[in-house]
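Only one protein chain is missing; all other protein chains are in place.
What follows is subunit A.
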């Protein structure tokens, strides 16, 4: 059972664990291995670790070739490069043929706070989920990260996982069964349901606490599989509530909010989408400054809940 709060360390450790018996797992890196933690695999199984240099496009297409010989390649970089820099390679070499390549977008969202807008990925979910055959995962803690990495190895086909650079408190149940597509209620509530992903799960849990004092009961659901989205389960979690809020550390365009809005298009429930506006990031001394600046704090989630309840 994971006790670490580090998602990326858990990612690396889980692959080392799985790589012991599964010799088909190979890792590829574009010189960020100490950040993505793929370096752990390099130390354990050097013959199955490919340092590809700072060349993400070649890394993605080479992974396609490795998968065509039965390997399970995991390619690693910062989310912004793993998704955007190699977009056409992922599209043409990997997803058209539904190849078994796993893509780790590390330091996702704003979590690489110091490096600024070129290194912060607020568009990776949009880019990856638009691709046919692609599965898109967004864990909220280390427990879920471990479960997801295991599920990625067991699954066939391309999967993108976005991983926060910073430690996040464990909020999911390590003893619960996991499968790709799973959506879990984290907080019980009856007035409004908040569908959250990644760090916004913890932020939404705190928001629910704030609103409890105001007599507003908030249901928080962790949507850690963005695609494929289980529409039936999603609609089930909307049962009995007056309104819906989505929360993500990603652009409000093309992410969880857009996907949920599309799934709920036939319902008459009011919906508010919380995320990063149509803009790029910026450098900051710490992560909290960015979460405050871009309106991703618990108080912002709480305000969205009040706003959506005010909709007539």
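Here is the rule we use: a residue touches a chain if its C-beta (ideal position, glycine included) is under 8 Å from a C-beta of that chain, and two chains touch if they have at least 3 such contacts; residues count from 1.
FYI, contacts and distances are computed from a predicted model.
Visitor: Tell me the UniProt protein name of the chain this structure doesn't show, selecting from "Transketolase", "Fe-S cluster assembly ATPase SufC", "Beta-hydroxyacyl-ACP dehydratase" or "Polyamine ABC transporter permease".
Guide: In UniProt, the chain that is not shown appears as "Transketolase".
Visitor: For the chain not shown, which residue from A:6, A:67 or A:303 touches it across the whole complex?
Guide: Only one of A:6, A:67 or A:303 touches the chain omitted from view, namely A:67.
Visitor: Among the options A:4, A:57 or A:155, which residue touches the chain absent from this view?
Guide: From the options A:4, A:57 or A:155, the contact with the absent chain belongs to A:57.
Visitor: Among A:88, A:209 or A:288, which one is in touch with the chain left out?
Guide: With A:88, A:209 or A:288 as choices, the missing chain is touched by A:88.
Visitor: Counting contacts across the full complex, list the positions on subunit A that touch the omitted chain.
Guide: 26, 47-48, 50, 52-53, 55, 57-58, 60-71, 73, 88-89, 91-93, 96-98
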